[in-house]
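Only a single protein chain was left out; the remaining protein chains are all shown in position.
Coming up: chain A.
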Amino acid sequence: MTLRERLLRLRYNHIPDHLIGEILTKRWTDNAIPFVALVITIAIFGTLIPGFFKPAALSDSTRQLGEFSIIVTGLTIVILGGGIDLSVGSNYAMSAFAAVITFFVWEQPLWVAFIAALGVGLTFGCINGYLIGYMRLRAFLTTLVTLIIGRAVFDILVIKYSTQVQQSQMASDVLDFIADETVYGVSVAVIIAVVIAAVAHVAMTRSRPGWHILSVGGSRRSAHNAGIRVRRTVFLTYVISGLCCGLTGFLVACRLSGAGPGTGAYLEIWALTAAVVGGNSLGGGRGSIVKGVMGAIIVLVTMNGLVRIGTGTGANQMALGLMLAVAVTLDIRWLKNRHKVLDEVYVTPVHHRMDDAPSALPGSGTPYALNNAISRTEYIGLEELEGPEDVILDRDDHLYCGTRHGEIIRFFAPDYKKSEVFAHTGGFPLGLAFDQAGNLLSCVGAMGLYSISPDRQVTRLSAETRRTWTSVVDDARLRDPNDCDVAPDGRIFFTDSTTRYDAHEWALDSIEARPTGRLLCYDPKTGKTTTVLEKLRYANGVCMAHDGQSLFLAESWACSVHRYWFDGPKAGTLEVVIKDMPGYPDNINRASDGTYWMAWLGMRTPSFDLALRHPGMRKRMTRNLPMDDWLFPNINTGGVVKFDETGKILGTLGDLTGISHPMVTSMREHKGWLYIGGILNNRIGRYKIPDADPNWTAPVAYWGEKP
C-alpha cells in the first residue's frame, strides 16, 4: 500500500464518522437542540445579571418556574395530542380567583378553595374538550375565544370583589407555608411541578392513555381507524390541561394572597412559546414532557432576565415573537428535512482492500474458471416462485424454499410439479436448515430465527442477542439474519449480516463495506442467543463441517470463507480457509463426497474493487449522485463452487447464458441432484451431478436414519 492509501485507511477506518448518522437516528437527539438552547440562555443571563445564581433569587424565580411549568406540562399534553390550548391564561386567572374568593371572601377552609380552583380549571377544560374533541372545532380559534371569554369574566369579577379580598382577615398556616416556606430549600410549587412532570412523563411514555394521546397526535386518522376513541382522547387532553391550570391557579393564589387584573395576562403566549421552544411539534405526536419543561425554563429565564436587565417596553414581546417564530420554523424544517440529512450522512464508507483474485473466465485455466454447466437445468416452480433464497429437502425428498411473500413453499416429490404453502412466516425466509427432530429452521429476514415444526407450527426462537455496550444503533435486534445450521448437540449457529442496515438495504452495506456482521448461537437448552463472532463483512452462509466440531462461514464483501471451531481441541479458533475469491460467497452446504458446495451471489469487478479502496469517492457518490448512477457490486452473474476442508477449489458450475441461474444464493445436494436457488430468481434449478452418490441425503448423512 502506498502512503496515501495508508492515510486514507487511517482516515476512513479509524475516525468513527458513522456515529453521526447513527446518533441522528436516535429520537433523543431531538432533545439536544432545546437543551443546548437552555444552557446558552442560562449562561447568558447568568453572566449578565449579577446574583442570578444566589439562593434567594433562585428560590423566588424557581417558585414562579414551578407554577409556570405545571401549565406548560398541561399544554404540552394537549399539543402532543394534536391540539392547542390558548385558554390557559384566563383559565389560570379564573382558578386563582376562585381560590381567592372562596378563601378570603366566603371564608371557607383552604381545602375548599383548592377544590374550587380545581373545579374551575376542570370546567374550562371540559368546555374546551367538548368543543374541540366532540364537536371537532378548530383548537386554536376555539381556545382563543374561550380565552377572551374567560378573561372578560375575570376582569368583571376581579373589579367587583377586589376591595372585599383586600379587607379580608382570613389567614392560614398552610397557605403561608405554600407561599413562603421551602422544604430542604425547595418550594412547594417546585415539588408539585416536578411530581406532575414525572407522573405526566411516565403516563405519556408508559401507559395506555398516554400512547393513545400520542397516536392521536401522530395521526388522527390512523388512530381512528385503529379503534382508538379519538374524540374522547382529545377531550381528555384538554381536561388535563384545565386541571393543571386549576392547580397552578391555587398555588399562585396562595403566593399572592389575591388576584389582580394582571394575573395570567399573556400567560398563554408564554406557555405556547415554552412548549414550542422546547421542541414539541405543533400538530402533535412528537415531543415530550421534558421538552416542555426545558422550554418553560428557557422562556421564563429569558423573560425575567430581560426585565431585570432593564430593557424597555416591548422588548419582551419582541423576544417572545422571535423565539416563537424561530422555534416553530426550526421545528418544521427539521421535521421535514431530517430524513434527507440522515440519508446524506448515514452511509460512511471505509477503506477495504482485497488482493487480486484468480481469473474466473472460462478457459482461463484457474480452478475458478466457470463453465456453462448449470445453464440448462430442470426448472422447478418456474414463474410460480419469487425469491427462493435457500432450498432444502427433507427425508421424504420434498423440497422447501422461501419466497419474498413471506411463505415457505413445499414441492412434492418425486416430480416437484405440485406445491403448497407449507407455512407463513410473515417475513422473507432466507437460510433454511433441518434439526434432528425434523423441525425446519429458518432465518427470516429482518425478523429473526424461526422454527417450523412438521405440523406447521411457527415458533420464534430468537430475535435478539446481547447488546454491546458501545453500540449507538440497537445491535441487540437482528436486522438481517441470513443463514443457519445446527450443531450435532442442537445449538443453532446463524449469521446476522449487518447491524447498520435493514435486510433490503444490503446494497448500501456493500458500498459502505464496514464490517458489522455477526455469527450468533442460539442454545435451545437455555433459550438464549449469544454473539460468537463480530465484525464480519456481511456474514452470510454457515455450514457445519463434516467433523461436527467446526463450521464454515462465508463473509460476502470480503470474498472469503472462514472455519470456526466451536468444540473440540481447537475450540474458539478462527481460520481463513479461502480468501480473495473472484466471487462474493453466499450459502455453503455439505456435499456427498465429504466436500462442500458454496454459492456465489455475484462476481467481483475491477471497478468496484478499486472503488472499495477509495472510500472518499464512494462517499461522494452516495451524496451527489442519484442511486441509479451508483457503483454496486456485480450480482448479475454468479455460480456454484466446490471446495474441500483445506480450502482447495475442486470445481465450479456456472451459467454463462445468464438465463437460468445468473445469480446463485444457495444449492443443496440430494440423491445425486443439485438443487439451485437464487434470491432474485423465479425458479429453482435441478442439476444432475455427474458421479455423485445417488442415495446420499443431507438429513440422513448428518442426523442418521430416522429413529
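Some observations on this one:
One rule holds for everything that comes next: a contact is a pair of C-beta atoms (placed from the backbone, for glycine too) under 8 Å apart; a residue touches a chain by one contact, two chains touch by 3 or more; residues count from 1.
The working rule: contacts and distances are computed from a predicted model.
The chain not displayed here is annotated in its UniProt record as "ABC transporter permease", chosen from "Ger(X)C family spore germination protein", "RNA polymerase sigma factor", "ABC transporter permease" or "Dihydroorotate dehydrogenase". When the whole complex is considered, the residue among A:66, A:89 or A:284 that touches the unshown chain is A:284. Touch with the chain omitted from the figure is made, among A:61, A:123, A:182 or A:219, by A:219.
If you put the hidden chain back, the residue from A:49, A:112, A:149 or A:186 that touches it is A:149.
Of A:42, A:57, A:269 or A:692, it is A:269 that touches the chain left out of the display. Annotation: of A:108, A:316, A:531 or A:682, A:316 touches the absent chain (contact as defined above). Checked against the full complex, the candidates A:8, A:71, A:84 or A:423 give a single residue touching the omitted chain, namely A:84. Contact between chain A and the absent chain runs through residues 82-84, 131, 135-142, 144-146, 148-149, 151-153, 155-156, 219-221, 223-225, 230, 269, 276, 282-284, 311-322, 324-325, 328-329, 332-333, 336.
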